[in-house]
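What you see is the complex with one protein chain gone and the rest in place.
Labels run A and B following the written order; every chain starts at residue 1.
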Amino acid sequence: MKPSITSGLGPTKTIGLVLAIFAFFVPFFITFENLSEPGHRVLGIFMMAVVLWITEAIPLHATASLIIFLCILLVSDKAMLPLPEGYKAPTYSSFFYSLANPVLMLFLGGFFLADGAAKYKLDKNLAKTLLKPFGQKPANIMLGLMLIVAVFSMFMSNTATTAAFMAVVLPVIARLPAGDRGRIALALCIPIAANVGGMGTPVGTPPNAIALGALNKAGIQISFIEWMVMIVPFMLIVLVVAWQLLVRLLPTKAETYTVEIDATYDRSPQAWIFYVTAAVTILLWFTEPLHGIQSAIVGFLPVVVMLATKLISDKEFHSMQWSVLWLVAGGIALGDGVGKTGLDTWMIGLIDWQDMAPGMIAGALCLVALLFSTIISNSATANLLVPIGISLATSPEIAISPVASAIFIAIGSSLAMALPISTPPNAIAYSTGQVQTKQMALVGGIIGVVGLLIFVFIAPVAWNMLGLLAD
Amino acid sequence: MMTNRTLLAGFHDPDDRVESHMIEEIDAALGHPPRLDLPVGTMIFRQDDPLDGIYILIDGKVSLFQLIDGKEVIFHSQTVGRILGLLALTRQSRSFFHCRAVTPVTLLKISFADLDRALQQSDSLLVSFITVLLRSMARRNKRLVELQTEVLGLNKSLASERDTLARTLRELRKAQALLVESEKMATLGQLSAGVAHELNNPVAAIQRAADFVHQDLLQMVADLPDATTYRAMLDRSFTQAPLSTREQRERRRELATELVDEALAERLVAIGITDAAAYHDLVATWRGSAGDHITRLERMHQLGGALRNIVRCADRIGGLVKSLRAYARADHDEAVAINLHEGLDDTLRLFTNRMREVIVERDFGDLPPVRGLSGELNQVWTNLIANALDAMKNQGRLVIATRALPDGLVSVSVIDDGPGIAPENLDKIFNLRFTTRQGRVEFGLGLGLSISRNIVTRHGGSISVESRPGRTEFCVKLPVSRPDPTLSNQQEPEP
Partner (left out) sequence: MNRIVIVCVEDEAEVREAVVRDLAPFKPLFRIEAAEDVEDALAVLREVAVDEEPVGLVLCDHLLPGKRGVDFLIDLQNNPAYQTTRKVLITGQAGLDDTVRAVNQARLNHYIAKPWQPADLQAVVRKELTDYVLATQDSLIPYIAILDGPRLLDAIAQRG
């Protein structure tokens, strides 16, 4: 059988680890022109992060913590290696602060709301209520499902939403005869809607938070509702395109679908506390322009309320996806390091951008993000690309807004859904055994490309018209 | 007249002379008092009656008795003597016995006052009276001693009678236990013979059906492209036992290193292709994808293996059925010449489930047929093997050895390597021991061995045991032919 390796790592992981160490040390031995000494060091960290995030030799969040640590050791004011004269070293605490970045607090609020929704079955109950108007025709039911999944995915993790709703559609699938293509459509519509829905709010998916965090660092504040106004309309368009695609490419022979959701509204006092907290939080997020309370602060409201009232038990608190927050924090720290050491300008300088149209650049960013995150984690993609994208946008010779640049990368990574490994929701759909890779690649690929075109070429026009990109 | 006779001189006279002398003296002294003539059955006095005198029995017989628990217990009949109311006289009180005439009697009643007067008048009367008195007393005393001896004798015979009874009871119980056991065996025998018979048809059907499927399958495979490969696969999986799991893993490891493809190696070894060269040879003959071919080979292999399992398992059931029928053959018939080895093998087969951890050594010699009842002998083998397995706690080494002995005998030995039988118990193990506990009769080692010995004895053979720790041998010796096969089945009740 396979040879035993004492470290317990598979061959890919071992190779990844060796490569990462190699990548880390390359800039220490090769000097690049126009790149500062600290820039070299961060380049090493960056390349190491690329390898580790692609190979997943160590867990994604472990890479994130390593980035923070190495940034502090190599380029902060408390660096272990001597720093050149004239380099304005960021404080070591600024790297630690990435772990408490307001965007993380916003995301944490999203976690609590999602956990509460799952705990009190609010997701399934609302789905049951909301699905009623869509009747029983297969196409309508599927549209209803996709809209509901997208809405939940805006506030809950894409994975949790997919899992919850896959459980709802599996019985429907089981009632269809074998070979009916409606089975594939149903199994695919859930992850697609979840992935697309994730774009909708800053808390929808980690790349959004990474983009927002990087923009915050660059001094650009985007409110919860502003994000939604910019994204949701186009998100809905993509969703409808996806729906039509599924209905046409994979039509069912069934006359009706019957979706049975086994859930009743929890009317306990605790449930009511949660309903009210969730409603108030979301309302405050939507109305930020009216009261000016930042979404991160609002996001802390459900955290405090649900902990104080013990709606979230200690055990549930411990089992939250803290690793996601660490991953986002690592990305923010990396962006910080890249920006502060001038690595970003050096990297951008490697390519002659002036010959390119802004649309081309935006399209390239989005496409790279899409391709990257088709293979590796969406968050890791955003972590690597967002710092570069934002500095690209802030460099004077390039006519593209940093907001658009960051959003394109976030959206690009959310649009990646061509392969089972692209996102956990796809993996769930694939692992139900109802979908084959080629079908997923076809539908996911088309949606990715169509979504990219819509966001890169149509959205900016609308944003400009509405004055949303005003710096 | 003998007026001056001394007391002791009178003792030498015979009874009747002394007695008649005494009566004469009384008559003389008291002026011939009147005689009382009483018919048979008259109660002369009763126990505890106050007596004011004595009775002199002149003619006839009386008996003295007491009422004990409402029954008349006679103390004196021959030994009454002439004087009645003796004890009352000595005690001057109530009578001690009932007194009844057993023949018509003639009595002389003398009050204590008259007696006293008469005795004072005549010394000669005194002497004869006292002589009679003493002689009566002596006779009665002697009777008492005799009674005592009689009681002792009675007690003794009673005790021996009781022992006999107890022995009989034991024998009866033993006989009953044997009866119950043999009845159980007989019922069980009939039952298993019935079940075995019923199983015969389905087993035969399964065996035939498997055969048909096999033939049809071969026909179908012949029509496929690449028929030879599939045919070979089907044949191999049908005829060859699969590799042991240990060996499979080893081969899989080897093949995986040769082919550098773990999954492929696993699939190939599972279908019995264990070396890379054989695989490459196969691949060379294939058109199309190797994966499809392997899948088809896997099906062939599974089909062949499944058929093989059906056939093997049906054969096993068939064998068991046959053994069961042979074992349980209702034999109320005459003794016939039987092959002991068949019986031993049948019995062993029926113990299969207890012998998973037992190494069985069949050390069978060349035996002539033995005249006997196979069913009964099988019961002997069963008992001996069951005992051995019990002693071995179902693990270890069991030897069944048979030998033809020179003097027209054969021997069958069952040897186990259990802890052995304690020497002090060795001569008791054939005895029937059973205890009753909470109303249930429980049989120990004894019953089976006791039955076995009965059976062997009836076959004119003998059974012996030798035991030390680690080796216990039960040896049954049977005559090859017994001229008079009176192997009557007294123990076997009619169905």
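Some notes on this structure:
In this text, a residue touches a chain if its C-beta (ideal position, glycine included) is under 8 Å from a C-beta of that chain, and two chains touch if they have at least 3 such contacts.
From a predicted model like this one, the values you see are computed outputs, not experimental measurements.
The missing chain, though absent from the display, is touched by one residue of A:S93, A:S431 or A:N464; that residue is A:S431.
Across B:L144, B:C313 or B:A422, the residue that sits in touch with the chain not pictured is B:C313. Residue B:Q302 is the one among B:N141, B:T228, B:T285 or B:Q302 that touches the chain missing from this view.
Note on the undisplayed chain: of the listed residues A:S94, A:T159 or A:Q439, the one touching it is A:T159.
Of the candidate positions B:R94, B:R231 or B:R249, contact with the hidden chain is made by B:R249. Residues of chain A that touch the chain left out of the display are 1-2, 4, 8, 10, 111, 114-115, 118, 123, 156-157, 159-164, 166-167, 170, 319-321, 424, 427-428, 431-433. Although one chain is hidden here, its contacts on chain B can still be listed: residues 241-242, 244-246, 248-249, 302, 305-306, 309, 312-313, 353, 356-357.
Rule of thumb we're sticking to: only the chains that are shown with their structure count from here on.
As a whole-number value, the distance joining the C-alpha centres of chain A and chain B reads 88 Å.
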